[in-house]
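Excluded from the complex is one protein chain; the other protein chains are retained at their positions.
Chain IDs A, B, C, D and E follow the sequence of writing; residue 1 opens each chain.
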């Protein structure tokens, strides 16, 4: 599948190495801020990467030096459903009907963002510069989060009068970051930097600048891409399942999972190439 | 609602800034240790603050320099139900009936403490000096925990022959602090200091002394009090819900929640005042 | 119960102090790597220690200076069910039947490892040197994890083409270690050292060398062994329950639990000896 | 505790037999329909019966021949928060603030109704005549539901434009009545009779008339009151717990529960009196 | 939206009454058996009906007198992924890769079927004649199930060597039908008739023939369509939520839900028209 199949107005999708896809947000004039269409587009991209046999790992980054993303495009949002004006076409006066419409609208944005989490392949999110609002929603869907020193994060939502509903409040507690710190940043909407993000465990690596962070992201990606895709994608699936279930349920799930997956010849190939000190190659999945 | 409405024998409740309540434990002669009545009182205070429209955020602190609290008043407890003597009035000989009575008694103490967690407004717990036993039960119900350098913590219960039952064992694992460390401090009843508490994420800030910690607590409180109460209280509610539910459930809950809450004019007010570089004011909630 | 009752071919079980058992993996020629029989044996040992009234706390360590364990014995495994050859005796051609057999086989290894977690007494895991694969499966079942500076950890499984199924993927997210870091080490199979393990909270202490780590483990063990076993074992049980349940469920469980356990005379004994500044002694449990 | 302690304006509480309380709704002029105060009152009554050692089982019935209850008093409700008019005192224009107020209001009615379910003693609900709306909310909180032949039931809420929020929609699926039938009666608000209620399992007995149904209710009550209260109340607690938890959790809970409760001498008393063919007497609980 | 927008090759969608849609399976030559494309199509139809403001309730039926559906089209399936032959294009030899492909394939069929359950509007399933396999999968997604006397049901899957994976095994236990009976019909694949289906509660009504059953289905539909859509659709949403959650969670959910939905003017309209003995009309949702 050629890279041109994936590109959207504000997203560039490239394949710099075998099995490695890079998704780049590119709306630099607006600090890579998100319109509703962009949420739809990123969902479409990840749901397709999820089943593309040429892809084994995905790096998510953003164009330009200033921002990973400034979050929701407030100008667009100010005319949209958030402030009720966007409902004008419905001329909906009844509170319950407006609530119904808003609930659907929220789910319409949640769903594409969740595609990043549901993507069968690991997603490495590399952040830099301004990383506000949607940056948190999106990166908490990724498997691995790293950033450059200049990254500035903020859970922006309370500053504009709302409780974050695209996933931040739900997924941050599942990152295993300390709850006292999570409440601090979510209730104050204050900025926090790369070093703070590292020390609490929100990111698992901080690098000198965007280039160094991206290099590390790509290195991780290549490393993962060289592993058996049956093993890698199974590992992601089982960790995500375990996060939301009891230990007993998790153990049972992996036993059922591996009942099929251990029958792969990748195990033999990996064991053999390990003994022979060579890099194994694995069939497409 | 005047502050005198809230005061209890060993609790001072003041309102130093608009929308900010300060609850101060004040039983200095006994190192602010808790009697059963004090558990009842703190529950009453927080359940009322929870629905007081003049209050948007609460700081919980303690009087004196020596202790946040030394925990349960052991002298009182030694004559109480813990050692069975307090059951004397019931002349209860049957183990099952005594068990029934103890279970009710435990719930009677759990319930007021849980009011701190259920309180609709954010609670910032500022600890200093001796912070033992009940200090952990109470502070794990708070949203944000900070302390001064001299804070000495301890999950005391195993040292007096019992498994902590007011909430520590249940809520500590939900603070996302490392489980190996949690088991260490719960199984040994050893002291740990402010720096250790910070490094594992039990507190999210350590300050030079009690005054500095309290100043930071009040600053956080004012900052939160300036935000939309619809946004702030929704954020607390949804994070707490998400902690105990799967990601899918959390996403669904926030969508239903915001179906109503996004209809607030606070969003428009916050967006406008953001553009106009002024502080918004929000109606009471 | 004499120590000889516990010894297995590759495990030494000793009782250096009253109420303290030490389980030592001892298969030094193979870097303490695990055969299937060893999984069975460690399960048997812990299920028996669990109900031995002479034991109140267990230290798990390994013989030799080079390794806690190098994980699964790959040579043995290469001829076993992992690669399908071990199934030969069944002459099983049908994929579903082979899957059924593999699922049972996985559960047969999961079950003894889970005995370490289910053990009623606290387990302190002291790791050093090479600590790969099964080292993570086993140590995430322990209550407290500490190590020496030279410890080298690795979640090895993706490197040999499979998703870890003995418990690592299920239990690591429950250690409250940052999820971004968990995914990093699980998806890359990379090594990480003692300092990294400490900073993310996987271990709660790092010591100069194996001897110092083991000394600390034994010190912790003696400290816990001096506490009321009713209190200590109740604390473990309730924390483990709370990990997999909501806060409300956890509070209810401890109330039911303590309805019986608060009736112990250990509370009175502990309170009294505390006032009298002497070490209490507690009856067997 | 004398019966006069329990009486409320529209509730009569009597004690016709030892350990048996009868709660009678009595607002016959309005077909026993509920005002908000009555919800509060029934909650107060049941929370007090729950801990009254003179009470071991409760029969819930209603005065007059025409109705168990016609449900919510629509006239009162029409001027209340349901239609927004009752909010007038708050002069609340903002949708989110009104939502906040409604949510609190719903919980204020849910909570007293839930006291019937939380009541430690078994509750037998005996219905007759018109049994609409609140009759379903209340009776699904009871442990045993029986009725007379003339009972007419209806889940009324969709007929007045709302989704039932006092508990019917949540608890009906937990009665184990067929879901197709539940959806039928909840979505159409149609009447159904005693025979239909019996055949689907909503009630477990139908009797000729109100008197016969009440007689059977009292007979059941006396029968249960003669049993060990430790056994009876434990049975209720564990069934209710099991309803909302997995089988494994349920088994674990009853094991912890009975660790204390099996130590009752009621077991020996019951076994002995069984052998001696006499009725045992059990101490108060 | 005109009916022609909905029609698919083997589905007719009509709108016989205001707000009532009828979806008719029509592949009579093959006893209305399902190809994979038909699963996709029925999902598309229901996901669109879910948000069509002209639709408030849906009746699902099938053309011809002989069958609601004979289930999966076995001839088509015999050449498809079920028997591995359909995988030929992938030339996939590795068991794990084939497993991966099958898992995706199963989810591709599960998802459209689940659209029937997720549909915001109530679905009434009217069955007649042969109602095998997929008939159970589909009808357990519906809210109300009724049938004609001649209906013959069967959970067919074990008869063709597989465990039902489109939803029957998961949803049947949630219909609250007796588990002993569920296991009986699922493990034997035996036929059962309309009367048996009624007596166990699988269907909530049996009618003389297909016409009578369909008439009743339409009558129910018209009745529901006359109710407030805010009330009706909220009722469905909350019952479905409650089925999969604890009572406490269910109560909390309806409180948040109704915080918005009680602000509808439908309540006032319904109350008023009730008093005035006229049929209310409700705005579109």
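Throughout what follows, a contact is a pair of C-beta atoms (placed from the backbone, for glycine too) under 8 Å apart; a residue touches a chain by one contact, two chains touch by 3 or more.
Please read all numbers here as calculations on a predicted model, not as lab measurements.
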May I ask which residue of E:70, E:164, E:256 or E:271 touches the chain that does not appear here? E:164
Which of D:27, D:105 or D:145 contacts the chain that the document leaves out: D:145
Which of D:16, D:53 or D:274 contacts the chain that the document leaves out: D:274
Determine which one of B:75, B:195, B:248 or B:281 touches the chain that has been left out. B:248
Logged for subunit A, residues touching the omitted partner chain are 245, 249, 253, 256-257, 259-260, 263
On subunit D, what residues meet the omitted chain? 122, 143-146, 174-177, 200-205, 220, 223-224, 227-228, 230-232, 234-239, 242-243, 246-248, 250-251, 253-264, 266-271, 274, 280, 282
What subunit E residues would touch the chain not displayed? 74, 77-78, 81-84, 95, 98-100, 102-103, 106-107, 110, 114, 117, 157-165, 167, 169-174, 176-184, 186-190, 200-201, 243-244
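Just so it is clear, only the chains that are shown with their structure count from here on.
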Chain pair equivalent in interface to B-C, over half of contacts matched, among A-B, B-D or C-D: A-B
Quick one: subunit A and subunit C, Cα centre-to-centre, how many Å? 33
Find every residue in subunit B that makes contact with two or more other chains and list them. 95, 99-100, 174, 176-177, 200-201, 230, 243, 253, 256-257, 259-264, 266
